Each structure stands twice: as structure tokens, then as C-alpha cells.
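For this depiction, one protein chain was excluded, whereas all remaining protein chains were kept in their positions.
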Amino acid sequence: MADATLMAVTIAPPRAGLLKRLVRHRLSILALVVLAVLVVGSAGAPWLAPHDPEELDLASRYAPPFAAGHILGTDDLGRDVLTRLMFAGQISLAVGIAAMLVTVVVGFSVGAFAAYYGRWVGTVLMRLTDIMLCFPSVFLLLFVAAFVTPSLASMALMIGLTCWMEIARIVYSQILVLKSADFIAAAQMVGAPSWRIILRQILPNTMAPVLVAATLNTANAILLESYLSFLGYGIQPPEASWGNMLTNAQSDFQVDPWLAVFPGIAITLAVTSFNFLGDGLRDALDPRTAGR
Amino acid sequence: MSEVLVAAEGLARHYRLRGGRTLRALDGIDLGIGPRATLGLVGESGSGKSTLGRTLVGLQPPTLGRVRFEGRDAGATDPATLRRLRQQRQIIFQDPSGALNPRMTVGDTIVEHLRVQGWSRPEARARAAAVIERAGLQADFLPRYPHEISGGQRQRVVIARAISTDPAFIVADEPVSALDVSTRAQIMNLLRDLQAERGLTMLFISHDLSVVAHMCRDVAVMYLGRIVELAPRAALFRAPRHPYTAALLAAIPLLDPVRERARARTRLKGEPPDPSAVPRGCRFHPRCPRATDICLAVDPPTRALDPGHRFACHHPLDPA
Partner (left out) sequence: MNAPAPALPLLEVEGLSVAFGRALAVDGISFAVARGETLGLVGESGCGKSTTALALMRLLAGARIAGAARLGGDDLLALDEGAMRERRGADIAMIFQDPGTALHPMIRVGDQIVEALHAHLPLSEREARERARALLGKVGIAAPEERLAAYPHEMSGGMCQRVMIAMAIACSPRLLLADEPTTALDVTVQAQILDVLRDLVTETGMGVILITHDLGVVAGMTDRVAVMYAGRIVELAPTVTLFARPVHPYTSGLLDCIPRLDSGWDEPVPAIPGSVQGAMDLPGCRFAPRCPRASAACAEVPRLREIEPGHLVACWNAP
């Protein structure tokens, strides 16, 4: 994953023609298209899917792709793989995006609070952030997951709560710079309350790097959800997620390797697309490349 | 000074540095600015002039002493007084780019400034349009972003924001230093007009004595957190009493090649001093051509020989 913290701390003017500059980044446009297809396919699954996700076709179990009316074949119970992929995408993408929102809210709050109020509160919060960063988030996640009944909401919350640190650090460093800007002084002078200064003056100026980090976090969250589900701590069958489809495929790998390929491809596509989109956003939002 | 709008009484602002040292940005300031008066404040970098300005408008609390506004302690915390203080005191910053939120339009910047003070949105919008025009810009500047307008125009926006609350007192902290020469005069004239028209009381901070001469009737000279001389401009520029004031004046190049070259080169030794290491005795003595033993030992008290002209020096220059 690209390191969003390396982004320069800058107070940048609003970027006119953001879309135009994003277009120039060909890979991120491709990523955007892929993501659109994935989102439409998943969200529209109840209407678009060729079969019912629970429908068993015991006559044609382990069907290869394009056999017996199943475009991507069937699984061990004869369920349509494409249909299940689409429904699983609902879960995986929803968890990814919800977890991302959690990282943004928590990361921004911690970073903003620490930087804006400073003193010992800030020191404590940022040391806490550093400590959290020291643990690999997968272990942290597995530890928590062992005690929690998995659901879409709990997964998103768990992943979000173990991945907000990077955003907190970005926001922290941005605000430290912004805090001494004269326009903040002007707002303080007329007695604007801190929450108002943070929301109206500071937030819009930190959006660019946060947006980039959020995009990358979405990719990361999708990946983490797959880990968890793969390891059995995530979404439980019969409900499908890309991760637990992989788990199922594992036992049948000798019989039907296709079962592992398609969820794998879905995860890879989603994750790389979000990563490319993040890279593209970073270039498009970077004031140093704005004029080019 | 009989009637005073803003006053500093024994004002000090100290910063604790690493290693236990103390930076004395302000070190005992007594000052009164009368209503509708404009006081110029000059000094080198590190003299504390910006800190004084920010303390007078309440952006920073003093470490010692107090600021009085309309006779009352400006450190008061009751909501009614606070509201009035925030509306009555405004500041104009040196760098107009840093003074405006890059992600807010000109209009939003002014509207937000007023909304915070309890104005309704439609009222604030109407007010923004009015003050932006008073600052010399058309209403079609309201939807623009700071990076879409020139430096001089940005400074006009900052001025419009400052006058939007209809203040009585404005601190202008180097308002023209970041501007191009040809824009400078425009902004100076705007500030002069506003001051006259609204009866503003102004503290005009600048390192440029010529700018101050055109903006202010009285001028204070700061050195290392102290006011070393304060006088009406004619007296200060034509017959300075403090050697530091004289040295500052001598360092300004004249706009006349013939006279400039004929001028004697009397140069101040040394560099602008470090406010975290204020010398004992008279703080100016290490650079002073007139320093004697007493200057090394005794901090000179402030004296007032002529009315309205005070200075702190053991060996003042003759008023000739």
C-alpha cells in the first residue's frame, strides 16, 4: 500500500478541474470503471444476478465456467458462483466502505483533537496512536474478533477501529501547520468556538490527504475482511463474502480450482482499484503537480 | 494622554523556552491610544511589535499587566463584555494569503466572520457585499477564491473582513509589507480613508518608517520588548532623542541619489538582538554609540521632556 503519510503538508487552494486531472491518470480511470462495475454488480445483485444465491442445483455441482447455464460455474452445493460473488460483493464492499468511514471519523477526531488542543492531551493521544501503530492490525483484529459475534456492523467497526492511526497522524500534522495560520487567528478573535473552527476552517483544508488515505484504507479494509472471513472469524456461511467463498474453495481446491480463482480475482480487482484510485487522487490533489 | 480607548499597563508577554530560558517578547509596555488616533509602531524583527499588536486585540493573553479597552479590563470573561470586545477590536495581517482560508470564497470568509458573532445569514451576506465594495472591490469578487485574486485584492478582502464588524480599534500588522510597491500606496490610502471616515483608532505596525510617517500622527519605537521612544511624528523624525531612533532613521536610504551619497555613513553596529537574552542595564547598550558605564548597570526610566514625547535613555540626543 502506498504511504499516504509521505504527502507534503500544504495549505493548498481548491483544485479546479480535479476530475480533469484525474482523467489524465489513466490507471485511476480504469480503476474507477472497475469499481463502478463492482459496485453496480453488487448493489444490483437482487435484480441482476442470474440465479438465486441459495438456489441449489445438485445436478450440476462443481460445474466449470460456462457449463449448464452458469457463467462462472457452480460450487460444491451447485450454487451459481457469479450470483454468490455478486451478493458477497455487497458484504465485502459494504464492510470496506463502512470501515473506511470509521477510520476517517475516528482518525480525524483523534488527530484534530490532539493537534488543536495540544498540551498533554495531544501528547497522550498521539503516543496512543503510535502504540496502536506498533501492532500489526491483523493480530489486533484477530484478537478482538475472537470475542465478537461477526456481523457486517461489527466487522466494519472492528476493522475501522484498528486502522485509523494513519489518518490521525496525517490530520495531526496538517492541523499543526494550519493552527498558526492567520485565518485561524482571525476566527479565534471573533470568538468562534473550537468545533466551528475545526469544521469550517480546518476540515476543508485537510480533506485532500484524508481523501487519499481513506481510499487506500478502503482497499485495506476489504483485504482485512477477506482475511477474517477466510480464517473463519468473519462473515459466517451461508451468507457469502469474498473471503469466506475462498475458505470454502480451499477444501475443494483439488476438485474445482475455479472456485478459488473468481473470489480471488474479485478481491484483487477491488483492492488494486482502490489503491490506484488513491494514487491518482494523490497526484491530482497535490499542489506541486497542479500546474502540469 | 487624557482620553484613551486602548491602554496597555505594565504589559509583558514571556515565553518559556527549552533549557529554562525565557523569551521576553514584551517586557513592560505602558501605552495609551486615544479615540480616533493612529499610533505607529516601528522596530526591527524580534522587537515584539507584532506580539504587542496581538496582545492588544486579545489574540494572546499577557503574562503580566493588563490591557484596558474603554477603561475596562479587556481580560474580563463575562459574555457581554467578551462579545463587545470581539466586535470592537479587529486585526489586519501582514500576509494576506495566510490570512484568508484558501478553501473559502471571499464572500464566505466575511459571512463566516459575522455568523460567528451571531449575525443571520441574509444580514451577513448583505453586510459582506457592502464592506467589500467599501474596500474597493466589486460584488463579483464575493464568489472568488483567494488564489484567484491578486495580493492587493486579497489585502482588501482582509480589510473588508476587519471592518465588517464595525470595530472601534484596528491593529494593522505590517499591512503593506508583503505587497508590491505600486499596490502599497493603494492600500495605504484605503486605510487612511477608512480611518478618517469611521473614526477608527488604529495601531499601525511597520518596519518601514516612511510608511508610518504617512499613516500616523504619533509613533512609538520598540526595541527588545520595550518602547524606547514615543513622540509625535514630526518630533520623532526631525529631532529623535533616543540613539536607536536616530540609527533607524539613518539606515533608511533616501530616494535621492545625490543626497543619499552625500550622507554620512553612521551605522549601527551589530544585529537585531535576541529577545531571549536581554542585556542588563539599558537593553540597547551593546549597540549604542553613546553608551557609558551607567548604561551597563541601570535600566533607564522613561522620561517625558516635551509633552507627548517620551523616551528611555540616559544620554539622549539634543533636540536640535
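For clarity, chains are labelled A and B in written order, and residue numbers in each chain start from 1.
Everything that follows uses one rule, which is that a residue touches a chain if its C-beta (ideal position, glycine included) is under 8 Å from a C-beta of that chain, and two chains touch if they have at least 3 such contacts.
Predicted, not measured: the structure shown is a model, and the values here were computed from it.
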* Asked: Of the chains you can see, which ones touch the chain that is left out?
  -> B
* To do: Check the options B:Q186, B:S276 or B:T302 and report the residue that touches the missing chain.
  => B:Q186
* Structure fact -> Touch with the missing chain holds, among B:G19, B:P253 or B:P301, for B:P253
* Which residue of B:H14, B:H207, B:R290 or B:H315 touches the chain not shown here -> B:H207
* Which residue among B:R66, B:R84, B:R233 or B:H315 touches the omitted chain? -> B:R233
* Structure fact -> Note that chain B touches the absent chain at residues 44-45, 150, 152-153, 180-186, 188-189, 192, 207-211, 213-214, 233, 237, 247-258, 260-261, 265, 267-268, 271-272
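Just so it is clear, only the chains that are shown with their structure count from here on.
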* **chain A-chain B separation of Cα centroids, rounded to whole Å** => 50
* Quick one: in the complex, what on chain B touches chain A? -> 54, 57-59, 82-83, 86-87, 89-91, 93, 95, 98-104, 109, 112-113, 116-117, 145-147, 161, 165
* What part of chain A is in contact with chain B in the complex they form? -> 11-14, 181-183, 185-192, 196, 200-201, 204-205
